[in-house]
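Part of the complex only, each chain left as placed.
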C-alpha cells in the first residue's frame, strides 16, 4: 500500500517535472522559467562594477538560494526518472548539472578571472528556456521552416563567406595597411561589417577606389539580403500538411478539401 | 418641440464627433488630425534652444489656442455622449484628458525640469492620430496581418533576446572591460546593436577573437532577419476573400473552388 503510494507520488512528480501537458506540469515549467530568468539577470547585473560593489551581499545570498533550488531540482529529477544514467548524460541532464556546479566550485576558486570563466557555464541555464519554447506551436512551426531551408541557407552562407574573402583581399590590396586595413583577416572582418549592413565605422575606406569598391559591396549586400528572406518566406508559405488523404470511390479524385462531403469532380458521396 | 430639437442636435453632434462614416464626421476628424499635428510640431520645435528663445511669445499663444480647442472638444464630448462616465474612463477619454491638463498644470509649476515631464503627457495627443488610422482599409489589413502573426513574432523576439544575452556574455568574457565591453548589460546592448545591423560603432570589438565572434553574430543577424519577414509575408499572402461567388442552389454553401463542378457539401451540380 505504502509502496503503491510512493509509486503514485513518483508518477505524479514525473508528470509535473518532466512533462508539460498537465496543468501542474505547466505551472512547474513557468516557475522554473522565472527562476532561470532571475538567475541570468543576477549574472548580468553582477558584471556591472557599481552593482557588484554596492549590492555584494544581496547578490551572494540570491545566488545561493537559486543554487539551492536548482540543486534540489537536479536531485529530484535523478530520483524520479526511470533511467537516471540516461538522464544524467543527456543534453539537458548535463546542462542541469553545469547550472549547479559553478557555485560550488566557486567556493574553492580564489581569482576573479577564474570566476568569470565559471560564470559562462552557469549561464547555460538559458538553454533550459530554449527547451520550453519547444512546447509552443508557433515556435515549432518556425523551427520547421528554418530546418526545411537549412540546406539553402548553408549554401547562401557559404557563398557569402567566399564573397567576403574575395572582397576583403581586394580591399587589403586597394586601401593598404596605412588606412586601417592592416591584414586580410581584418579586411574580411570589414567586408562582413559592410556586406551585412552593420557598418560600425571603426574601419572605413579612405581612398576613392576603396570607396567605389565599398559602394559596390554595399549595393550587393543590399540586394542579396533578399536571398535568405526569399528562402525562408518560400518555406513558410508552403502548406504544412497535405490537404487530406480521402479518395473518391467513383472517380478516384484525391485532392478533396478538409470540409468536402461530396467529390467535387463527380458528385459521389465521399 | 425644443427638447426634440436639442435631442436632434445632440444626435447630429454625436455623429460628427464620435463617428467617421458621414461626410461632416470625416471633415471633423481631419481638422482634429491637423490640430494634433500642429500641437505635436509645437512641442517638437519648442525643444530647439534657438526657437525657444526667439519665438517664445508665438509658442505660448499657439499653445493656449490649441489647449482651448482641445478643452472645448473634451467638454463637448462629455456633454454629448450617452454614458459620460464610460467615455471619461475609456482609453481615448483618458488620453483626451491628459492632452488638455498639462497646460493648466504648467501654470502652477515653476521649474523647467517639471515642464519637460509634463510635455510628455501632452504628447499623448499623438495616439489620437493612431485612432484615426483605424479607419483606413489599408491600415486595417496591415494590423490584421501583424495581429495574425503576433505569436510567431513573439517567439522570434524571445529567441532573439536569449541569443543577445548569450552573445553579450561571450563578448564580455572575450573582449573584457578594457575594450569598452564594461559590463554584461553593455555587451548585450552591443549584441543588439550588431545583430539588428544598426552598428553605431560606439563599442566595437578590438581583439581578433572578438572580431571573429562579431563576424558570426553579423552573419547570423543577416540570415535571421529573414524570419520576421517570412512570417509577415506568409500572413499577407493568405487570401482574405473567398475565391468566387458561386452559391449552391440546394444548400447555399458559398465557398466553392474555382474548378468545382458539384457542391462539395451536398453533391448538387453547381
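To keep things simple, chains are lettered A and B as they appear, and every chain counts its residues starting from 1.
Everything that follows uses one rule, which is that a contact is a pair of C-beta atoms (placed from the backbone, for glycine too) under 8 Å apart; a residue touches a chain by one contact, two chains touch by 3 or more.
Worth saying up front: this structure is predicted, and the values here are computed from it rather than measured.
> To what total copy number does the complex in this file extend, with 2 chains depicted?
Taking the 2 displayed chains as part of the assembly, the whole thing totals 4 copies.
Everything that follows uses one rule, which is that only the chains that are shown with their structure count from here on.
> Can you give the rotation angle that fits chain A onto its twin chain B by Cα atoms, in degrees and rounded to the nearest 5?
To map chain A onto chain B, rotate by about 90 degrees.
> Where the centres are mean C-alpha positions, what is the separation of chain A from chain B, in Å?
29
> Note which residues of chain A are touching chain B in the complex, please.
Against chain B, the touching part of chain A is residues 40, 43-45, 47-49, 116-117, 119-120, 123, 126, 129-130, 133, 136-139, 141-142, 145-146, 153, 156-157, 160-161, 185-186, 188-189, 192-193, 195-202, 225, 228-233, 235-237, 256-257, 259-269.
> In the complex, go through chain B and note every residue touching chain A.
These residues of chain B touch chain A: 151-152, 154-156, 158-159, 162, 165-166, 168-170, 172-173, 177, 182-185, 187-188, 194, 197-201, 204, 208, 211-212, 214-215, 218-219, 221-223, 225-227, 229-231, 233-234, 237, 256-257, 259-269.
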